[in-house]
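Here is the structure we will look at.
Removed from the display is one protein chain of the complex; every other protein chain stays in position.
Letters A, B and C mark the chains as written, and numbering starts fresh at 1 in each.
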Amino acid sequence: MSEKTMIEAIRECMRQEMEADDKIVVIGEDVGKLGGVFRATDGLQAQFGDQRVVDMPLAEGVIIGSGIGLAISGLRPIIELQFLGFGHQAFHQIGQQVARLRFRSQGRHSLPLVIRSPYGGGVRTPELHSDAFEAYYTHTPGLKVVAPASAYDAKGLLAEAIAGDDPVLFLEPLKGYRLVKDEVPDERYRIPLGKLRVMREGTDVTLIAWSAASVMVNQAAEELAAQGISAEVLDLRSLTPLDIDGIAASVAKTGRVAVIQEAPLTGGFASEIIATIQEECFYSLQAPILRITAPDTPYPLGGVEDYFVPDAARVVAEVAALMSESA
Amino acid sequence: MSEKTMIEAIRECMRQEMEADDKIVVIGEDVGKLGGVFRATDGLQAQFGDQRVVDMPLAEGVIIGSGIGLAISGLRPIIELQFLGFGHQAFHQIGQQVARLRFRSQGRHSLPLVIRSPYGGGVRTPELHSDAFEAYYTHTPGLKVVAPASAYDAKGLLAEAIAGDDPVLFLEPLKGYRLVKDEVPDERYRIPLGKLRVMREGTDVTLIAWSAASVMVNQAAEELAAQGISAEVLDLRSLTPLDIDGIAASVAKTGRVAVIQEAPLTGGFASEIIATIQEECFYSLQAPILRITAPDTPYPLGGVEDYFVPDAARVVAEVAALMSESA
Amino acid sequence: MIEALRLMVLTRTFDEKATAMQRQGRFGTFSSVRGQEASVVGCSFALDPQKDWLAPQYRELPALIRHGYPIENFALYFMGNPRGGAIPENVNMLPLQISLAAQIPQATGVAWGLKLQGSDGVVVTFFGDGASSEGDVHESMNLAGVTKAPVIFFLQNNGWAISTPRKNQTAARSFAERALGYGIHGVTVDGNDLLAVHQVTEEAVARARAGEGATLIESVTYRTGAHNTADDPSRYIDQAELDEWVKKDPIERVENYLRAKGVWDDATAQAMRDECAAEIDEAMTKARAVPLAGPEALFDHVYVDPPARMEQQRTAWIERTAGA
Partner (left out) sequence: MIEALRLMVLTRTFDEKATAMQRQGRFGTFSSVRGQEASVVGCSFALDPQKDWLAPQYRELPALIRHGYPIENFALYFMGNPRGGAIPENVNMLPLQISLAAQIPQATGVAWGLKLQGSDGVVVTFFGDGASSEGDVHESMNLAGVTKAPVIFFLQNNGWAISTPRKNQTAARSFAERALGYGIHGVTVDGNDLLAVHQVTEEAVARARAGEGATLIESVTYRTGAHNTADDPSRYIDQAELDEWVKKDPIERVENYLRAKGVWDDATAQAMRDECAAEIDEAMTKARAVPLAGPEALFDHVYVDPPARMEQQRTAWIERTAGA
């Protein structure tokens, strides 16, 4: 057990899983000598060779598509998408092929494949590098979508994703890569998908988030506590499968909810959570469920991104206002 | 004024708009001599020539991408995607380029471009031809998404989409192409985007749908009426912009809502509508808002699609059950 | 050669039968291999189904049969029964591909994976002149060049992509020339010449097995039928060109060759046709005897380890159908 950053936890996970299973290969842009633009794969090519850690030509469609083929041939690929925004170039392979191969072959070809990708904003990347595009993938049956917020979770959930036989999109908070740091066991372990983490217990309101937003919301909850508002913070950890029971249990207790996402409002995953909560907990709700999201505009250039991505001050203000709504 | 099928209305619209504005060009797969696989462009190449109605090489990315370029050069392209599922191949061009060109160029390049596509299931097409993928596009700021249910609306909304200077994804119900038939003026007219159509007035429950589902839901409403349930049916017509006021007005009146979509449940556009309604009309709601959708599975082969796509019997049964829920 | 001819006749019989059934509403929309039999069969016979893989488009029934995919599954699939998609465990094949060219990156990956794991299997992927315009093809050939993956890109240039003629598809003189731009081998072959197709494929297989990498084979042939059973080629086809190609029918060509060699006559031909008709009848009967799947088919095989929500939906769907 020692304190590790999220990127260290992810790298350690891949190294240990690759040591344990020589069917695992890592492919992606610049994952070799460079060790990935964020160093997630640093040292892996030196350790496992350039047949197991492969710098691919710059073409996301065939990076994902050949990953499918590698899996069919008996390997277990971990694919690094350099940024989630470039998943668009491979959208036909991810959305229609990865997600449906098992179904289309009626069980003949399972797809033990993990697509890892940095995700989300807040670090002033160039255009098209920061968008939180998870909602495209959570609306895609056949995929699983995982979005850890802590280093501990990142290691355990990634190990689970790698061990499983279903395709997983594994979203890594770009902002958290070096900022997030926590105690991470040195040995291998797994965390099951579909179980949320209560980051903070509370009684007045349930705040629901995932990935980097969870960390931010947890800070907001501290400030809310100072204002006398007891917020329970749920970090979803996996979006598909979704821990509906865990959410419902908290909402039954608090009766008030805010869902916080980095993506634009319309059609984001927050909307799904809200639709689900009002189905499951309608009679517990004391006020409308609040969405705290980016506006319905494209992710802007870095200089103004702080207006775009929800921050703790906004969460505090909007949740405080929610508390004064009466049913 | 005369009775026209939806496909006739769409064809007539394009023909008349092309006659009025010689900057309009039509590009797509098989839109020329064949007139499109559904004959939407039948006769257009004969009338306007093969420089204005162009059979493209089979590559959706460059069909959309070159359409962007045609628009920048001063033309006004109407692009036919042969089926919406093949928008995945062009997802990077639609989601990141079409939707953001104006923003990225800070207003220099507006994009008067319409992407027309057959959409939705129920006619036993091959795999990947029937999915209702609208939620990917409604979660994409910078696009507008239109989904008419009647021939009258199809002609008027398409004319509006063509006349506007924003990019529009125009979804045409595959199932309605020949089945839907109604009175359509012979002259040109336009219907503004963002105004829903009350297909049927009612007092007990609001049923919300779009495209082919609206037609089906309207039939269900007839049956519900026979059971003594007065359903108001809202046909959204455009999803972006969304007529939130129109929805709220109906919900304020009825207090009960079901949203019906062809797509899988999780993360569909129905979730967005529900999240919005509970924000806008929380205190009017007498029961949880119901979602009637496909399950969270890929669109199946045609032989079993009737289990997948919601039908009127299901709507009747679930809405009847909703009426017995008490707040 | 007789075996190859038999496979050609068998699928011609299937095409005719299925088309007739489709007209009666007993079969779904499907695309026949009519006119391209030599191209598909010649290629297919160069493969070893035990270790080689197929990544088909949708128009290559003869290759699927030779690889071991049951005809009745093909029929079921086009009747709209999801069970038709089932690929038997020992059949080295990817599903039929409807999203054009999407199988090609996958085929490249399978080939590369076989190589990484020390197998000498090769992968053949079929695609059309239309599909060749998709970006997936470029990305795949390029990756195959870099990895020296043992994959054969078998491009069937049948003159048409639905109604779009070859000349609107590309201005290239030949498709095979594209190989150069990826450092892979490229060759053009008369796709209606069974033996020629067989030979160039055998050479490509040999190169791939020997670690010399990928080959792009352009097989020049012609779609003498409609694009599919929903298509009306009279709207766009060049009748004179079609007539020319009908004269080059690949089955007749093989039969004439065999007749010239003195090993074929009307009686043997008729016997083969009768045998094939019986086999197709049997497959169709088998397929029609398979009950149409119920609502559970929506949920089966989506995940190895399905989310709880989907499993709840499964229960609800099955209950609702039972109730209805």
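The criterion applied here is as follows: a residue touches a chain if its C-beta (ideal position, glycine included) is under 8 Å from a C-beta of that chain, and two chains touch if they have at least 3 such contacts.
Keep in mind it's a predicted model, so treat the numbers as computed, not measured.
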Among the chains present in the display, which ones are touched by the chain that isn't there?
A, B, C
Missing-chain contact among A:Arg52, A:Arg76, A:His109 or A:His129 belongs to A:His129
Which of these touches the unseen chain: B:Arg15, B:Arg39 or B:Arg104?
B:Arg104
Using the document's definition of touch, tell me which of C:Met79, C:Ile184, C:Ala208 or C:Met310 contacts the absent chain.
C:Ile184
If the missing chain were put back, which residues of subunit C would it touch?
133-139, 142, 145-146, 148, 168-173, 175, 177-178, 180-184, 213
The missing chain sits against subunit A at residues 29-30, 32-35, 37, 55-61, 85-86, 88-89, 124-129, 265-266, 295-298, 300-305, 307-308, 313-314, 317
Contact footprint on subunit B, counting only the chain that is left out:
25, 51, 56-57, 59, 61-62, 64-75, 92-93, 96-97, 101-110, 141-142, 144, 164-166, 194, 240-242, 244
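Operating definition for what follows: only the chains that are shown with their structure count from here on.
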Per-chain C-alpha mean nearest global C-alpha mean belongs to chain B
By CA centroid distance, what chain is farthest from subunit C?
A
Subunit A and subunit B, separation of their C-alpha mean positions in angstrom
31
Distance in whole angstrom between the CA centres of subunit A and subunit C is 39
Just the number, please: Cα centre separation of subunit B and subunit C in whole Å.
34
By the touch definition above, subunit C meets two or more other chains at residues 82, 85, 99, 135, 302, 307, 309-310
Expected list for subunit B, residues touching two or more other chains, is 85, 88-89, 127-128, 266, 295-298
